[in-house]
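I am attaching a structure below and will ask some questions about it afterwards.
Subset of chains shown; positions unchanged.
Naming follows writing order (A and B), and every chain is counted from residue 1.
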Amino acid sequence: MTKKEASTEILNQALLFLNERELQARTVQWKNQLLLITNRDPSSTDLVRLNDFGVVERLVESSHKAQLASREFQRDQSIVNVGDVGIGSQKLVIVAGPCSVESRQQLLQVAQTARHLGASMLRGGAFKPRTSPYEFQGYGETALRLLAEARNLTGLPVITEVLEPSNVDLVAKYADMLQVGARNMQNFSLLRAVGRSKMPVLLKRGMMSTLDEWLQAAEYILVEGNPNVVLCERGIRTFEKATRNTLDLAAVPVLRKLTHLPVLVDPSHATGNRDLIAPMAKAAVSAGADGIMIEVHPDPEHALSDSAQQLDLAEFTKLMEELESLAAVMGRQL
Amino acid sequence: MTKKEASTEILNQALLFLNERELQARTVQWKNQLLLITNRDPSSTDLVRLNDFGVVERLVESSHKAQLASREFQRDQSIVNVGDVGIGSQKLVIVAGPCSVESRQQLLQVAQTARHLGASMLRGGAFKPRTSPYEFQGYGETALRLLAEARNLTGLPVITEVLEPSNVDLVAKYADMLQVGARNMQNFSLLRAVGRSKMPVLLKRGMMSTLDEWLQAAEYILVEGNPNVVLCERGIRTFEKATRNTLDLAAVPVLRKLTHLPVLVDPSHATGNRDLIAPMAKAAVSAGADGIMIEVHPDPEHALSDSAQQLDLAEFTKLMEELESLAAVMGRQL
């Protein structure tokens, strides 16, 4: 962290000094502080010299490569605000909505039910990443407009996925939070672009990514001066085929120790199976997740994507009731 | 299922008839019924002929290779009784104890605390499977005797691992339940031996085993006429190294659909990390597990094995309190 009174000139000299030592220094505007970040801890002799510049106010040594994401850098839990929802607070955040936005009626029906049952946010896919080029790819801006309409109607902030850097502005125009999907967790140009947007970002775990790699992906967003990052565990790929992926719930308490960033869990994509969503949602809350992201559809069997893993409205209603009493035991409210 | 009045002679003719058709028929004494099991469903013409023998009372067609373990064979949830503990009932079963039995004092201290806090059963290793031949292999029969003493003192039924067929009788002499460890899940001669013992068996999931393979391993025990099998999820091996294994909690609701056998979860071996045991134990209960198996040690840092993953007595006390309120929400009691 740099001192407030440090002049730009002296700051530039400090940067030059560090870069001559291959410390790849850069400044980052972090909330209302100016940070000076290097790629590794300076040597003790360099530190003495660095002190002479008089720009450093507090020095943070981080053992983790994801410096800004680490608990060593920020001890207090981050709360990421999306509209009036504080992700990471005592409130258990429920994000609900269909896999894909399919029609005005479908979306508004889910949105109103979600609002009515106490959900915090609305999800819905406008741009869908699909394994095959021949599968339904989402309704794009038309879907974005419907999401904005649903938000206006219900007051629920809206989250949707963005697939490429050139689309960030378009999605940001309609949505309240940008989602970076599992396949794009290491799409570094996309991470930089959502970082620059300063919008709240939900970063899903890649299905082949370690927790360390995931935090470093988050760091790509943070280092652009965007502190509004929420992580979302959604299952990893293993040899077991009874479920689509293996939900790694131990990631929740491990991340709690490593990082100050909030953590959600998505049991829909993790399991790929309607019957498993409720037990895994409850397990995630008990493991300490800050919230749950669930796919809900008025008529799952006729959904255009992921029909096997979306709850219908009755199932969702039942789950919300169960989560309410569970949240109380965990010292949270819905 | 065969009719009670079927004579041995006619039964043998039916077996002969089926085996001539390569159906590898056998009889199994299952609780108070006599079952006639084939390796696949007979053809319809064979079924007509089979009917003529007049031995078949009820016919079960199972789509799963683990016939006796399947819900199709037995719709009602099994309750496996160990002493006065019913695993699979409404009671949430907590199995606690040290990784290895190390001394009289260590074991009795844990046992009395466990009893006092409402645990249901006592665990403790006498024969330890170790990756290296140079590691501590357990105190063997000396440890078994201490386990029996701890049971007599506290009334808690005792479970301990058996490593080879030739040791089944010895372990069965002292223990109330036999554990088959993850590395032995497909040690078929051991499965047959614990099956023949008719003792309650806790079958841990192999760290590389699918749910289907696990149920078929259970079937090796069941087909010996031993219905007292409990499954225990303990984490699978994946690329993620932040935890020792990846606890597959979705296995709990998946197994609930596939099998009538009770399911426990072991968060100690799954995570290999003390700080993760409590959140994962709570998550397991919320996912619907019938109970939890936890390693508890009066002085974990000086344990002879698994020092990183055992709770101390204070941590265990706190966890038991948390589990009590969680159990209530899940409609269970401790």
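Observations on the structure shown:
Here is the rule we go by: contacts are C-beta pairs under 8 Å (C-beta built on N, C-alpha and C of every residue); 3 or more make two chains touch, one makes a residue touch a chain.
These numbers come from a predicted model, not from an experiment.
Counting every copy of the one repeated chain, the full complex in this structure comes to 4, with 2 of them shown.
The definition used in the following text is that only the chains that are shown with their structure count from here on.
Here the spacing of chain A and chain B, counted between their Cα centres, is 39 Å. Touching chain B in their complex are the following residues of chain A: 208, 210-212, 236, 238-243, 246-254, 257, 270-271, 275-276, 279-280, 282-288, 325-326, 329.
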